[in-house]
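The structure under discussion appears below in the form of structure tokens.
With one protein chain withheld, the remaining protein chains of the complex are depicted in position.
Labels run A, B and C following the written order; every chain starts at residue 1.
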Amino acid sequence: MRHDHAQWGSADQIGAANLLTTEKRLAALQSVRQGRIFDVSHEIYMGAPYMAPNQTPYLMSIFGSWRHTIARRRKMGATNDAGTNLERIEMTTHVGTHIDALGHFSKGDMLYNGNKAADVVTDWGLDRLGIEHAPPMITRGVLFDVAGATGAAHMQPGQTVTVEHLQRAAEAGGFAVEPGDIALIRTGWGRYFGTDNARYVEGEPGIDVPAAKWLIEQGIVAIGADNMAVEVLPNPNRSIMMPVHQFALAECGVYLIENLALEDVAAERIHTACFILLATKLRGATGAPVRPIMMT
Amino acid sequence: MRHDHAQWGSADQIGAANLLTTEKRLAALQSVRQGRIFDVSHEIYMGAPYMAPNQTPYLMSIFGSWRHTIARRRKMGATNDAGTNLERIEMTTHVGTHIDALGHFSKGDMLYNGNKAADVVTDWGLDRLGIEHAPPMITRGVLFDVAGATGAAHMQPGQTVTVEHLQRAAEAGGFAVEPGDIALIRTGWGRYFGTDNARYVEGEPGIDVPAAKWLIEQGIVAIGADNMAVEVLPNPNRSIMMPVHQFALAECGVYLIENLALEDVAAERIHTACFILLATKLRGATGAPVRPIMMT
Amino acid sequence: MRHDHAQWGSADQIGAANLLTTEKRLAALQSVRQGRIFDVSHEIYMGAPYMAPNQTPYLMSIFGSWRHTIARRRKMGATNDAGTNLERIEMTTHVGTHIDALGHFSKGDMLYNGNKAADVVTDWGLDRLGIEHAPPMITRGVLFDVAGATGAAHMQPGQTVTVEHLQRAAEAGGFAVEPGDIALIRTGWGRYFGTDNARYVEGEPGIDVPAAKWLIEQGIVAIGADNMAVEVLPNPNRSIMMPVHQFALAECGVYLIENLALEDVAAERIHTACFILLATKLRGATGAPVRPIMMT
Partner (left out) sequence: MRHDHAQWGSADQIGAANLLTTEKRLAALQSVRQGRIFDVSHEIYMGAPYMAPNQTPYLMSIFGSWRHTIARRRKMGATNDAGTNLERIEMTTHVGTHIDALGHFSKGDMLYNGNKAADVVTDWGLDRLGIEHAPPMITRGVLFDVAGATGAAHMQPGQTVTVEHLQRAAEAGGFAVEPGDIALIRTGWGRYFGTDNARYVEGEPGIDVPAAKWLIEQGIVAIGADNMAVEVLPNPNRSIMMPVHQFALAECGVYLIENLALEDVAAERIHTACFILLATKLRGATGAPVRPIMMT
């Protein structure tokens, strides 16, 4: 599989989502036997972890409440005391469990598929490559339980998930990657999401570029992990920052899914399952908070 | 089917989502033959319609951009020019295609299932009945193409979708409602979403309480429509405001799904299909913008 | 008086505020005889006028309220029931009565005093020329009651306030501009602020570049008006947009003060008075909402 930008045509905005074929989708749906749902997302709340300074805090407060909406409606002549509760949220889309849009990262001044950042990135979001282009993802998810394979409760910040780790985890899981799959990598680090946020974002175990390359060469649509950035942080080479984001998003058109909650599926030893992720179509956004599930 | 609050127990927070049985889910998945996906949501963007004053505008702007993140990372010693694009969003959850949480509406000082609004509604959201409690919805969706059945391109603001309208549309669609279904009502009004927002929110065709009651008595989990409020606006009885919201959410524990995009499925004469909606778990939120799909 | 950027040195960031000498300040203070204060600002509120799309709505809601803060403090052991009320605001600084920072406008890629916009304008505000550099302004304010001099209640949108208008108003007011003064121009248009916002922002009477030049050549520090943009909108030459902003801010380093409330001072026939404006030091901001006063 080639990874040059031209493989899906110069107009392409969905990248590896081109591998989400109808056959793949039907096979994933037909693999569901029990109808069990595993929720692989965390709740989003004030205090959810974020990596400053680019990521920013999530804030929510009630904007209209039952008390005052009832009072306002009474003044307008209403007699049925319908009270509305409705909030105002301030957030980045990279909060909680979320998916990155292909336009989230650049390599210098270039985005995925030859798009110039100067043309695409406007004050008000992405004119191309925004998350609204990410199609519904219904395919096979494959869980690389790397932490489980190493026997540790979790890997360590700065510890790289290598190709070998992935190969061993696939073997332990009894699966081989196939085109159109979505890779879910369990480092065990997710246990600190919401329980020790300072620790969670200070660094993390994660993949390096060779591991991303190995996955992508096999036709992976998206790489998810139970950490904030999928990739190892800090990068062992301190003069390189966020290379997996660059490689996956900007070079290969492969999506990243972050802050997954993978403890339950790992505990049940589920290694392949129907994976569904439906990204809200926030036009021009660089990602979307999501609620992916796995089904068996 | 009884609709009193006690039917699913005094601790229940999910209401009619209790009807989403494993059998129902498996049947819906197994009904998918072609693997076709119909996207029944609109994009969310600055300028999306909202009903002031409770609903508020959606704002998005780039918070961190490739130019400045590259510059910052260079100063930190990075040589690979990874540029991040990342936005800040200010919004209500009731923007675009969205689902209402059960705690979104009160009847006086009472929320669904005997919850007192004074206890549940805090400054920072709902302590109970927030959208994080809404489970993944994978079930049969049934399309009541009311506009199609009437022969008009769309119904009129203030025009009520009655029980008779629904019955006729079901008959035309060749289906009967079954417990655990999700009802999707097409009034044709959705054509003004994003094309004439002022008109879209000034009023709308929609159901009345008897129509909601008829659906709910048959075991509907959620009622969706191609308008802002599901229900007819303004209410023909001007002294009653938002009675369907009160009835469905606060009395019956039945969800509402708003601003659906139903033109495509209607054009293809799809009346029953696998419906999937995965609400992002925004803790304590009164709703969530979503990307529901239908599959055949 | 020359207006080239070099007049106050290449490091200068305050522009015409250099004309705010100690002598000027003392004279203004000593001119106060009665101790009367005239409030020349409007209140800022949800619904305040704004010019889309660059200007954006002002939103405010209570974030923490007495009810819930008392409850939280009780849980922490407090017995004195101290309730806090505290809001969250989302806004642009160009809301209500406000002052523009010198970095608010560019002429192509250049800002005031030879600053390159590409260097100064970051994702998070202005690295130079932000409103925090605007010193306290305590000087003589001179009111050009142009509407009063014409005899009309207000001038019309698209109607230019010319040099002749200003000259006639100064004559009627019995004053001559002196270096270090702040000019306040009454078009009468302010009567629609908050009373007919749609009309208020659709267009406005205001000055043209020759009028700005005439004021600036006499040593004006800032030009304020009872409209949204100081300058005539739409510009009679439709291929030129916002030329007074460019000229005053980017070329001359002269501040603009917008949405002033000048009806009261005009009604009292006050033409010169001590003017005080203290811009909140929002670092890197392109302006600040303010509460200027005049004193006699």
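The rule is simple: a contact is a pair of C-beta atoms (placed from the backbone, for glycine too) under 8 Å apart; a residue touches a chain by one contact, two chains touch by 3 or more.
Fair warning: this is a prediction, and the values are worked out from it, not measured in the lab.
Looking at the complex as a whole, the chain kept out of the display touches A, B, C.
When the full complex is taken into account, the listed residue touching the unshown chain is C:122, out of C:122, C:167 or C:218.
Taking the complete complex into account, residues 46, 53, 56-57, 59, 62-65, 67-68, 90, 122-124 of chain A touch the chain not shown. Residue-level contact of chain B with the missing chain is found at 59, 61-63, 88, 90.
For chain C, the residues in touch with the chain missing from this view are 22-23, 25-26, 29-30, 32, 34-37, 39, 41-46, 53-56, 60-67, 69-70, 72-73, 76-94, 96, 103-109, 117, 121-126, 132, 135-136, 138, 238-243, 245-246, 276-287, 289-293, 295.
Methods note: only the chains that are shown with their structure count from here on.
Inter-chain spacing, taken between the CA centroids of chain A and chain B, is 24 Å.
Taking the mean of the C-alpha atoms as each chain's centre, chain A and chain C sit 45 Å apart. Residue positions of chain A with contacts to 2 or more other chains are 61-63, 88, 90.
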